[in-house]
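In this view, the complex is presented without one of its protein chains, the others remaining in place.
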Amino acid sequence: MNLFQEAALVAGKDLRIEARARVISQQILPFGLIVLLLFAFALDPDRGVLQRTAPGLFWVTVLLACLLGVSRSFTVEADNGARDGLRLSDLDGSSIFLGKAIALAVELLVFEALLTVGVVVLFDVHLASLLPLALGTVAATVGLAATGTLYGVLAAGIRARETLVPVLLLPVVAPVLLGATRAWEASIDGVPGDAWPWVALLAIFAVLFVGIGMLAFGPLLEES
Amino acid sequence: MPLVVRLRSAVCLLGRFPALAGVDLDVAPGETVLLSGGNGAGKTTLLRMVAGLLPLHQGEGEVLGTDLTRDRRSHRRRIGFVGQETFCYDDLTVRENLRFATRAAGGNTASADAALEGLELGRLADVRHGRLSTGQRRRLALAISFAREPELFLLDEPHAGLDAPGRAYLDAALARASGEGRSVLIASHELELVRPVVTREVVLTNGQAHGAIEDPPSPPPVSPADKALEPTP
Partner (left out) sequence: MSDRLMAPVARRIVGVAALLALGALVAVGLFVAPPDAVQGDAQRLMYLHVPAAWLAYLAFGVTALGSALYLWPRTRSAVWDRVAGASAEIGVVFTGLTLLLGSLWGRPVWGVWWAWDARLVTTAVLFFLYLGYLALRRIPAALDVRAKRCAIAALIAFVDVPIVHFSVTWWRTLHQQATVFNPELDAKIQGTMALALWLGVLAFTLLYVYLLDHRYRLEVLDEDREERELEAAIADRVQGGTPSREAVGATS
């Protein structure tokens, strides 16, 4: 099997598990919506603050959901010694990485689509230029999924992994938060030209971390 | 004939604990070797090390021609490992787990489905792994490893949790494997069950074993012919 067939096998496995367990729809999505609600409690909804800060709040929520998604992705491999199974298989480390990152990206995109509805409804946001918004969101999500999967395996097998991953991951993805928020702001304010450079930054980040992940995942999986 | 497994003075660590503190072991092609020893002796660690899942800290190790001190991966394709965990996903069904494991090992869906029938897992095919009993899980793990058609089986307490039909199947499969020239290294407590099917026994004590073929065997192997001659109580 080649790289993409193997990645498709692993991605399919992860997505099928998610479809059965429904962790995204039953736990992570409600979590996201609750966080939006809490933001409304924390920031007075009557003074337009929510509408102005909506992009930032959206992406912070996505980051938090990404942490949960990464944790879930690797808990699945921790049960029943499944990581050993992956190591004993013929699958290449980069294929496993791609497969898991793709699955996480798909799950995050579904989450983001539904969260966007929440933001539009709850924070009264008007989305204008959809193309840079969508492309920026996809690029940001790929970057988050790749980096998350990489740190997920780096912390796999360590006892304190639940608290270690956030400490490691969040500083590294700070540029994604920055770029995605600015891209959203530009798209909402109707100056889409401003968004494109940020979308480019997000794309570069995504490509870079997919590359790093493909290189480093295999060796890290071996040691866990 | 080159040995399938060859270990000399092997030391293996779990964290900083020396689970194996000097193991000599040979497994020749077609042999079925029993690894016995008390709890904590290091049987599981030894199997995992032979599978390449754990690094060799000191000593020499060679499995299926691969030098474990340099490369722990290349030989895994040719090994069937049945450990104490099933390596399966609780949310996937028996069939889905078997298909995934088989395809991940380079096989195809057809051989996976065939293996289902072999261990009488057919009627459980659409049950989620999380809902299986211990014995059923054990059968699934065995099916997965047999589907790979490995040259070397590494079995960690395979009889544990199996009911009588399952055990019968396992013994028949081991005999067939041996007949096909495959080697088996089996760690077990259930000596009465396992001794009849093994060619040699190696005792592991406190992380050490003297199981090289030149060494005199620890307890003499009991062949079925000898057992038949023993007076029945």
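All chains are identified by letter, namely A and B, in their written order; residue positions are counted from 1 within each chain.
In the analysis below, contacts are C-beta pairs under 8 Å (C-beta built on N, C-alpha and C of every residue); 3 or more make two chains touch, one makes a residue touch a chain.
In this text, all values refer to a predicted model and were calculated from it rather than measured experimentally.
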Displayed chains contacted by the hidden chain, counting the whole assembly: A, B
Chain A residues touching the omitted chain (full complex): 150, 154, 157-160, 164, 167-168, 170-172, 174-175, 178-179, 182, 197, 201, 204-205, 208, 212, 216, 219-220, 223
Absent chain, residues of chain B that touch it: 11, 13-19, 21-22, 40, 205-208
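Rule of thumb we're sticking to: only the chains that are shown with their structure count from here on.
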Centroid distance [mean C-alpha coordinates] between chain B and chain A, Å: 39
Partner chain B, residues of chain A touching it in the complex: 1, 6, 9-10, 13, 16-17, 20-21, 76, 79-82, 84-91, 222
Chain B to chain A touching residues, read off their complex: 51, 53, 72-73, 76-77, 79, 81, 83-92, 96, 100-101, 103-106, 128-129
